[in-house]
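Here is subunit A:
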Amino acid sequence: MSQIVRAFQPEVDQNTCIKCGNCQTYCPEGTVMLTEEGVVFDYRYCKGCGVCANECPVKAIKMRREE
Partner candidate 1 sequence: MGIIRMLEGNEAAAWGAKLARAEVVPAYPITPQTELISTIASFIANGEMKAQYIKVEGEHTAMAAAIGASAAGARVFTASASQGIVFMEEALWMPPGMRLPIVMCMVNRAMAPIGGLRPDHNDSLLQRDTGWIQFYCENSQEILDTVIQAYKVGEDKRVYLPVAVCYDGYFASATATPTSIPDQKEVDDYLPPYKHEMYNLMPGEFRTIRGFPQNIAKARYEVQKATEKAKGVIEEVDKSYGEIFGRYYDGALEEYACDGIEAVFMTMGSMTGTARDVIDEIQAEGKKVGLIKMRCFRPFPTEELRKLAKKYKVIGIVDRNTSYGSASGSGIVAMEVARALYSLDDRPLLLNFHVGLGGSDVTMRQIRYIADKVLDAYQTGKAEDETDWVELKDLGEVM
Partner candidate 2 sequence: MEVNKLFDEYYEKSLFQGGSTCCPGCGGPMFWRMALEAIGSNSIIYGDGPCAGCAIRNIKLPTFGIHFSFAADGATGIVAALNAKGRNDVTVISAAGDGATGDISFGKISAAAERNENMIQICIDNEAYMNTGIQKSGLTPYGAWTTTTPQGKEAPKKRIPMIIAQHRVPYVATISVAYPRDLKAKITKAKSISGFKYLHTVMPCPTGWRFDPAKSVEVVRLGVETWAWPLYEVENGVLRLTLKPKQRPIEDYLKAQARFRHLNKEQIDYVQQEVNNERQRLLDFDGKSVIT
């Protein structure tokens, strides 16, 4: 599997997160998962579209520019 090129990657502030699961529901690729320990991302397949951050009702997900 080739490396996905993306400009931004999502990061979650687990303290703000209310575990509603919107990010998991709307992620186009299924690369967001809500676990007991909070939200985790699969950076192997995430394209950095930012849908998860946009759909988060409490703005717990931020898109950070990748180096």
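Some notes on this structure:
To be clear about the criterion, a residue touches a chain if its C-beta (ideal position, glycine included) is under 8 Å from a C-beta of that chain, and two chains touch if they have at least 3 such contacts; residues count from 1.
On how the list was made: all candidates are chains of the complex that A comes from, given by their letters.
Predicted, not measured: the structure shown is a model, and the values here were computed from it.
In the assembled complex, subunit A touches candidate 2, while the other choices in 1 or 2 stay out of touch. Against candidate 2, the residues of subunit A that register as touching in their complex are 1, 4, 6, 25-31, 33, 35, 40-42, 44-45, 47-51, 53-55, 63.
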